[in-house]
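Presenting chain A:
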Amino acid sequence: MLKIENLTKIFNVGETTEKTALNNVSLTLEEGDFLTIIGGNGAGKSTLLNCISGVLSVDNGTISLDGEDVTHLAEYKRAKYVSRVFQNPLDGTAGGMNIEENLALAFRRGKKRGLGWGITKEERVLFHKLLSETGLGLESLMAQKVSTLSGGQRQSLALIMAVLVQPKILLLDEHTAALDPKTAKTVLELTQKFTKDSKFITIMVTHNMNDAIKIGNKLVMMNQGNVVFQASGQEKQNLKVVDLISKFSEVGAELNDRILLNS
Partner candidate 1 sequence: MKKLLAVILAVVLALSVTTLVACQPTADINVGILQVATHTALDGARQGFKEVVQAWADEVGKTVAFHEQNANGDPNNETTLAQTLVAQNHDLLLGIATSSAQALYSNTQSIPVLYTAVTNPAVDLAGLGTIQGVSDMNPVAQQIQLVKTVVEAMHPEKETIKLAFVFNGSETNSLEQVNLAKAECARLGGFTTVDVTASSSNDIATALASNQMQAVDCIYVPTDNLMAENMNIIYAYSTPNNIPVICGESGMCDAGEGTATFGIDYYLLGQQVGEMAIEILEGKTLDNPNQFYTRQCEFFINEENALAMGMTQTQIDQIKDAFQGE
Partner candidate 2 sequence: MAQFLNASVGGISLGLIWGVLAVGVYLTYRILDFADLTVDSSLATGGVVTAVLIANGCTPILALLASCLAGSCAGLITALLNTKLKIPAILAGILTMSALYSINLKILGNRANVSFFGKPTINGYWADLFNLSLIDDKNVLSIITCVIVCSAVVGFLYWFFGTEFGCSVRATGFNSTMAKAQGINTDLTKIVCLMISNGLAGLAGGLLAQHNQSGDVNMGTGTIVIGLASVILAETVIRDRFSFWLKLALVVLGSVAYRLIFTFAVQMGMHTNDLKLVATAIIVIALTVPLIKKKIAHKKLKGGLNNVKN
């Protein structure tokens, strides 16, 4: 269970560019929940994810995971519980290393890295099996450098790496935004496949309101650092895109082209 209470994050305190990115945000998510977050630019979506993963420190409030307070836990230590897929396909994998090495790295997330071999024979067999199950053809490229893969392939790999060792929270920060529509669809399907009947919490930030409604069981709309609208379960499924758009204007949020064109 993820419990976020009164989370506040302010950038550039005391300067003319001071901005409250998160304003007393509170949120509770149970095991198996899949939350989609939507909002205009500067709403605080990415900031929220960065606070949960530990990349950014918080100014006020707490984040607790299964009763344990992780608000001030270092990013690399928090990675044991939190895995992420970034928007930029280049950020989630090490281009200079090959596929099996990347998977081996992900396999050790949350474990102490000692002087044992970086990748074992058994692991190679396991990875081959896992990759073939995804049906992307990556299992035949295992010894190839990741930099030779396409953006879609890299992002798929990043996704596989994120769930290789089951996390407690999976953060997806607009992870299909940089992909072409066809590849985005493939990656989204893969996402749903991995998260179906899963025991972990998934949080996905998206600009695509259709996806936001259809995928997952909870939805949250943010604006200027606040949660302005929430929906879950049946109520969420019954939402229409026009409802969301009118909600945007209600709260005075800016609708940009990306949101409109992607919905």
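What we mean here is this: a contact is a pair of C-beta atoms (placed from the backbone, for glycine too) under 8 Å apart; a residue touches a chain by one contact, two chains touch by 3 or more; residues count from 1.
Regarding selection, all candidates are chains of the complex that A comes from, given by their letters.
Bear in mind that the values here come from a model prediction, so they are computed numbers and not experimental data.
Chemist: Just to confirm the interface: in this complex, chain A touches which of 1 or 2?
Modeler: The touching one is 2.
Chemist: Any idea which chain A residues touch candidate 2 in the complex?
Modeler: My answer: residues 53, 55, 75-77, 79-80, 83-84, 86, 90-97, 101, 104-106, 108-111, 113-119, 145, 161.
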